[in-house]
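I have a structure I would like to understand better, so I am pasting it below and will then ask my questions one at a time.
The other protein chains are all here in position, but one chain of the complex has been omitted.
So, chain A:
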Amino acid sequence: MTIHQNAPDPTTVSRRTLIGQGAAAFAGLAIGFGPEMAAAKKGSGGGSGSGSGSGSGSGGTTTPTGTPTTANVGGLVGTYVGNWLLIGADNTVTILCGSQEMGQGIMTGLAQVVAEELMVDWNQVKVEHAPAGNFTYADPAMRGVTGGSMSMRGYYQGLRVAGAKAREMLKMVAVARFGGSLGNAVAASGTVSVNGQTATYGALAAAAAQQTPPSSPALIGNGRLIGRSVARTDIPAKVDGSAVFGIDVRLPGMVYAAVKHSPVHGGTLSPTYSPATPSGTLKAVNIGTAVAVVATNTWAAKNAVARLTPSWILPVGATDIDSAKIDATAQTLMASGTPLNAELLGDAEGSWAGSPKRLEMTYAAPFMAHATLEPMACTVLYTPGQSCEVWASTQAPPSVVGVVTKLTGLPATAVVVHPMFMGGGMGRKFETDFVTEAVKIAMAVPGKPVKLTWTREEDMTHDFYRPMALSRVRIGLDANGQPTSWSNRIVTPSILLRFGVPGTMVDSQAVDGAIGLPYAFPSKRVDYVRHTTTAPVGFWRSVGHSYNTFVVESAIDEAALAAGVDPLLFRQRLLAASPRHLAVLNAAAALAGWGTPPPAGRARGIAMTIGFGSIVAQVAEISAPTTGALTVHRISCAIDCGIAVNPDQVTAQMEGGIIQALGAAMWSRITFAAGRTVQRNYNNYRMLKMRETPQIAVTIVQQGSPIGGVGEPGVPCVAPAVANAYAKLTGTRFRSLPFFPNAGTMGEDEGEDD
C-alpha cells in the first residue's frame, strides 16, 4: 500500500508531515510512503523461532531486505503471513504494533483491528512492538513515529486490509489441501474449514506465507472486536513489575551512565575538555552537550557526574532565556510585532471597530514541562564496524535509526531499535536528544551495553517545553448580543522552526485550535506573531490546542456573559450550521445536567475543542470554598472520535487527559531565570493527585463521523471549562494559566507515614 499525502498548504505545515523528516518533508510537499513489507517477502521462523537460514549476519533466518528476522526482533516466534503478523505452529498470533505504547492502549487497539479481519479470537493474540532499524515498514500516517493522536487514524484501514489479506492467504492453502473453493472456505477462531475439513492457522501458516496476497480482500469485520472494550494486552505485566520500560533494560555486562548538562540552556563543552575518571567509576566522557560518567550502577554515575564542574561555552543571548524578559518581549510583540495571517474572513478589525459592543481580552499561558514519570532513558550496545542496537523509550524509532547512522556511520541495516514501554511520552519522547547522548557514550565504551538514565532534575531542566503564549482576542457584538467579529492575535515561539519551517511562515502548531473553529462568526482574523526566544520548545500533549482552546473558549464565554446569554445557548446559536459539533456540545451539557441548577455554592462552565480528528466538549462543576481556591467536583465529557475501537480506552484517555490538564490549569508552570530553568523536580512542579481528582463522566457520541484520535483531545477543554465555571461562580475571570501559580509545590504537605 502506498499512500500519498496531499501537499500541505504552503503556509502551514503539519506535524505529521514533518516528523522524522525534517525540512526535507516540507520541501518535498507530497510524500509517498514506502511500501509495506511486501507480503511476498517471507520472514520465517518456521514456527520454531530458531531460524536456520543464512545471510542475515545475525544468526537469524534469511529474509529479504526490509523484513525482520527472528533473531533481530527479540525472539518473535512464528511465520509472517502477509504484513504485521506472525502465526506460530501452536496457533498463537503475534501482531506487530507499529506505534509505541505509552499508556494510550495502542498495542491493544491496533491488534483489535488486525484480529477483527483475521478472524482469530482475542485470547490467541499476542502483541509486540514492531522494531525499527533493518526492519522497515510503512506506517501510512506517521512512518513509525507515534504522536499527533494519529495511530488509530493512520493505521485503521491498512491494518484491516492486512488482517484480511492474511486470512485469505490461509484460506488459499486450506483449499489447496482439502479441495473445495475459496468462496466456501470459512475462517473462524483461528481455523479454516472447507470441504468438510478444518485446519488451524498454525498448521497453514508456513504455506500461507508463500501465497500471493490478494490485492483487495473483502473486509468482513462486523464488530466482533472493533468497538469492544477488550482487556489491554499490556496491563498484566504492569501490575507485577515485569513490564520492561526503557529505564528497566538490563543486559549482560551492562554499565550505567548519567549526564550533567549546562545549567544555562544551550551551553556546550569545549572539545578539549577531557574529564578524568572520577574515583569509583569507570569513565567520564565529554559528549559535547553534556559530560557523562559511566559506572557500575546509576547511583554511582549520577553522584559522580554531579560533582564535575566543567566550564560551559554559552551561546550569545543564553541568559535572555528569562521569564521576565520573555514576558516583556511578548508584550512588545503583541503591541507592535509583525503578524503572519493564519485565517481571514471579511474585515474583522473593521467590524469590531464599528460594533456597538467591543470586547478585548488578553490571555497568557506559561511554558510547561512534560514531566513524564519515567525520565529520559536509553540503552545502547555499539560494536564498532558491525552493529548498533538501541533499547529506548521512544515515540520515534525511525528517528533513532537516523541518529545512530549519523553518529556511527553504520548503515541502517546494521541498526536495530527496540522500542520499549514508555513511562509516559506526552510528546517528550518524540525528541532524540537523550538517544544522541546514549549513542555517544556507547561509542566511548564499545562492546559494552550502557544504559543512560537522566535524573529528574536533568529531565525537568532540559525539556523541550510547551511554549508560552500571549493571546489577544477581540470580539464585536451587535445590539442583540450577536457576534460581528472574531480576532485572535497569538504571540508564541515556533516549535516547527527547529524542524525547518521558516520563521516567515505560520507555525501550524502555534495556531492549532485557534483556526478552523466551527463557530459561525461573520468575520474572522487570526494572526500569529512568532516569539523570538531561544527557550527550547516542543510538542506537549495537544500542542497548540493546550493554550488556544483556553483562549478561544474563555473568550466565547466572556462574550456570552457580556451579551447576557447562557454560555451553552450562545455556543448553540453559533453552531446552528454545524450539527456534528452541536451534538457533542449538547451531549456534554446533558451529561452534566446543564439544564438543572447545580447544588448550592457550585457553578458550571462549558468548553469545546476540535482537533486530532475528534470533537470534545466538557462541563466542569466547581465550588470555591475559600477566596483564591477552587474545588472541581465533576467533569462531564463528550467525545465524537468516529469509530471507538476500544470504548473503555477512549474513556481512559479522556479521564487521563482531563486529570493531566487539570493539574496543568491549576498549578504547573516552568519559569526561567538568567538562562536556567527554575523548577527542578516535582516538589515545585505540582500535578494533580487523587484527592484533587474530580468525578469524571465520559460519553462517546456516535454519529458516523470519520475516525478520530483520542490521546490528546481530552486535554484542551479542561482549563477553559473550569475558568468559565469560576467566572460564573465568583465573577472573577482567570485569564492566565496556571490559575494558582503560587501554590505550585508538592510533597511538603504530606506529613504521612513515608
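Assume a contact is a pair of C-beta atoms (placed from the backbone, for glycine too) under 8 Å apart; a residue touches a chain by one contact, two chains touch by 3 or more; residues count from 1.
One rule holds in what follows: contacts and distances are computed from a predicted model.
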Name per UniProt, for the chain absent here [options: "Acetyl-CoA carboxylase biotin carboxyl carrier protein subunit", "Heme exporter protein C", "ABC transporter permease" or "(2Fe-2S)-binding protein"]: "(2Fe-2S)-binding protein"
Absent-chain contact - pick from A:337, A:423 or A:713: A:423
Residue among A:176, A:220, A:244 or A:624 that touches the chain left out of view: A:244
Given A:329, A:432 or A:660, the one touching the chain that is not displayed: A:660
Residue numbers in chain A that touch the chain omitted from display: 101-105, 231-232, 234-245, 247-248, 250, 256, 296-299, 371-375, 421-426, 453, 455-456, 648-649, 652, 655-660, 681-683, 687-691, 693, 695-696, 746-747, 750, 752-754
